[in-house]
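Structure below; questions to follow.
With one protein chain withheld, the remaining protein chains of the complex are depicted in position.
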């Protein structure tokens, strides 16, 4: 297997990691990059990137028609990413896209295009395999242990609380969990906010401290026992094994798949 | 639903919890007990047990023929337990048995008897739902994150290390995990035992301290991330929801099932 | 050393543990009990208590004058406890009292009495040595790592949030911590309460789940690192080593000491 790959956003924080990963994997070959600047240069001309004789294009269509590739990886922003993905599918190059920013309408359009072209396309909000497993296991556990609280911890430069992953986890759990209000019916706060945010009877707590990176634990309480599922992300490399899995999988399918969990054969 | 239940070992640590649980559940009714002593007494005559007008038998066969029951719970020892289970099946009472002590031959014999009688029978080494989920999730995760270490922690009155649950977890993971030797090929110990026990390339560490009860965490390492699945058992009540689940399930099946995980519909 | 001990509240949850502990320690001797009922009985007459030939009194003064004792342990309620403590001091018996319920005025009165009598008296809101150390270490750490969040976890039968220990910890940290508002100045909650309760710029999060007992972790964030100090209390026995320490210490001092930390020589 030798999979030829184009990457959009090679100078970005995620993109530059992806360039390194694709370059190191023996079965992958980096054949082109799409960048908002540096048109006509080689990757080796750009500071901080590997010394590779790979052409850089500012125009996505030009890239897709000039370079023969199997897979296109987009790690840019939703607006540009959507156009890149459309163009890749039209040029029979399978997209692997990391974003939670596409609208339902956009996903529908891409789904139809992939189906009619009969080529694979994978879009995932989260490529960290550990985070995806944490959410899947949490959904499974909540059927048997319906008392759930989430503690998510991030560095103190993060502005919003709770995190998107915590909200997504609650929403997934909620699909299977028997409805119930947790805690004692007469419980009360002597300091406002102590019991965290409430969603569907469950609770989320957001810790923000310098030094932390990105961490979440989902705690299930039962009779005389607790079960905890915890994911710690220490740096951006945590997304690379998920992207690798998606590249290997996208060449084997002929439709659009949304969410990394749907290409992971967890149950068998 | 009103399920009539016989319990063997009502004075034991697990048995007395089971008596309390069955007594409190509105759908269950305790109708008899099997005890090595106290023949002919009522449960209410035995110190420390609920004040119930339930007959106590020393002879299992006499109990099964005298009392009309749906389910028989055995929380005694393997030798007595096997005979009780045989007799219960012969008397068309469905057994729920907590033991890891039956031989393969014994399980086969019980399986044939259950099948020919067309009644359910559930045997489980562990009735703690959280522990069963921990092991199942660990098996699922190891396919994607094959670097695994287990830390199990128990009170310092426990004699053997590692725990049976830790060994069982490693054995389950080993069925799906790609074979690999973990750690750096040149790693070395400057103090013997620091890296723990090695099994199939994975590692187990056993902590023994006063104050601890029964705890296990399974840690999966990947690129820039870790996933941890942790079970904390704080007291014997942690087994009761598993026994309850088994009682409700055993009346719906007509064969023998081994292991609580096989009656839990985890994946859907 | 043979210390003669009177215990008030022998049938209570804490009191009955204290009876057992004093009975088991070779250097201690239980010589009398004060109980709201059972006057004139022996301890061996009361169900659930050790089979000891120790007299029980309903009247504290009668107990203190009838029985020769060195130390008096009160594990009842603040109102009765205050009167017991006064009477014990007047009868030259050294009190060890577990309560956070005495008023400043009451503590002043007892302090003067102990000083004028020149006998020791120890009053402590918390006898769990691990909890006391957690609070002391937290106070020490906050001078160097002033970003602090507390997560406290209790069973879901606890009504109030946050716990008294969490509030006490914040209050102790606040004495030494440089004033600062934590988190990003522009941080915001998309779900109310996610960031927990705020006190002096720090944050407290209260988890309530079945299965949990009593747990607290204090997390300090710094540049590229975190320090966590965590106390887990699994059962009431966790108070006994603190009471033992207080009994051994109170016979060596001649004034009143408030707080277990002040009889623990932590720093040397």
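Just so it is clear, A, B and C label the chains in written order, and each chain counts residues from 1 on its own.
Everything below uses one rule, namely that a contact is a pair of C-beta atoms (placed from the backbone, for glycine too) under 8 Å apart; a residue touches a chain by one contact, two chains touch by 3 or more.
Keep in mind that what you see is a predicted model, and the values were worked out from it rather than measured.
Peer 1: Touching the hidden chain in the complete assembly: which of B:11, B:203, B:231 or B:244 does that?
Peer 2: Looking across B:11, B:203, B:231 or B:244, the contact with the absent chain belongs to B:203.
Peer 1: Going by the contact rule already stated, which one of B:147, B:168 or B:236 would touch the omitted chain in the full complex?
Peer 2: Of the listed residues, the one touching the omitted chain is B:147.
Peer 1: Touching residues of subunit B against the unshown chain: what are they?
Peer 2: So the residues of subunit B touching the missing chain come out as 147, 149, 151, 153, 156-162, 167, 182-184, 186-199, 203-212, 219-226.
Peer 1: On subunit A, where is the contact patch with the chain that was removed from view?
Peer 2: Against the missing chain, subunit A presents residues 211-213, 232, 234, 238.
Peer 1: Give me the subunit C residues in contact with the hidden chain, please.
Peer 2: Residues 128-131, 133-134, 137, 140-141, 143-145, 220, 222-241, 245, 264-267 of subunit C touch the chain that is not shown.
Everything below uses one rule, namely that only the chains that are shown with their structure count from here on.
Peer 1: Chain pair with the most contact pairs?
Peer 2: Among the chain pairs, A-C has the highest number of C-beta contacts.
Peer 1: Averaging only over C-alpha atoms, locate the centres of subunit A and subunit B and give their separation in whole Å.
Peer 2: 37
Peer 1: Approximately how many whole Å separate the CA-defined centres of subunit A and subunit C?
Peer 2: Taking the average C-alpha coordinate of subunit A and of subunit C, the gap between them is 48 Å.
Peer 1: Which residues does subunit A have that touch at least 2 chains other than itself?
Peer 2: Each of 220, 222-226 in subunit A touches at least two other chains.
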